[in-house]
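What follows is a single structure, and I will ask about it in a moment.
Note that one protein chain of the assembly has been removed; the remaining protein chains are unaltered in position.
Then we have chain A:
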Amino acid sequence: MKSWVSERLRHRGWEASAFAIYLVVGVLPIAAGLIYALAYSVGLAGLLGKGFTLAHWTSLAGQAEVWLSLLTSALIAAATMFLTLLAGACFALGLRTRLRQGVVAYVVYFPLALPATVAAFFVFQALSDAGLLARVFHALGFIRRPGEFPAMIHDSWSLGVIAAFLILSVPYFTLFFSQVYRTEHLEELCRLTLTLGGKRRDCLRRVIGPIFWRRGRSHIVLWFIAMFGGYEIPLLLGRQTPQMISVLTMRKYQMFDLASKPQAFIAALLYFAIVSLLMLWAFRDERLDRDV
């Protein structure tokens, strides 16, 4: 009995210590940063702050720039996520056995090791007006000059940005869905569906789809957030206006007009608020210790 009590106490001591480390290393810097950003945005912090004011908030709220930036970022992230899930599910289901061994099993991991900047560089080399694809088109006689190649870098549809994001996200979800397929015994469940008179479509819609979504929801939201707030890829490949939110925030932070610095903090706070709401929604009934 005594040893059980001391064991419990030691365990609680460990939990308290771990929680304290998490607070100091994980929560405190972010909380401090947010408080500082808020203070800066209302003129209570910063070298050029002149006391409390809501002028920066009202000024930014009246500019379409930041709202368009948030909307553009969300649309690009959503479009990429949609294509990722489609491609990831197709590859996972189509390459079931090959993903476990052989060259495919090795190659599919490779893009996961790429930094975002390198992925952006690859896409730039491949899709720019004078890139590899344009050269192939030129060699085949489809275009006469680089300018005739359709714009895919800094373009209005953000095709280059989406392509670079896909390089990073599709392999991840291919592997993730492939693992879910195995661990949830989806093959057996589908076989059972067919035995009970269901069709392959029912298997996809009623078995695989819902399980992929249930197991992948938190991953999807986290990837959405990563792309929503992505910096390097939209910086190198994205359109100039409206810019994605991280690029806009950094531009305002480093603008020559120092008076626009508080607006950068407001943009960051808006981003944080949206991301927090998404996280709350995504993890509303997730248990942290659940096997994902």
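Following the convention adopted for this analysis, contacts are C-beta pairs under 8 Å (C-beta built on N, C-alpha and C of every residue); 3 or more make two chains touch, one makes a residue touch a chain; residues count from 1.
Here is the rule we go by: contacts and distances are computed from a predicted model.
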Seminar exercise, completed: Choosing from "ABC transporter substrate-binding protein", "Cell division protein FtsX", "Peptide/nickel transport system permease protein" or "2-oxoisovalerate dehydrogenase subunit beta", the absent chain's UniProt record names it "ABC transporter substrate-binding protein"
Problem set entry | Candidates A:21, A:136 or A:277 - the one touching the absent chain | A:21
Seminar exercise, completed: Missing-chain contact among A:31, A:54, A:90 or A:130 belongs to A:130
Exercise. Mind pulling the chain A residues that touch the left-out chain?
Worked result: 7-8, 10-11, 13-14, 17-18, 20-21, 24-25, 45-48, 64-65, 129-130, 145-147, 151, 154-156, 239-242, 253-258, 261
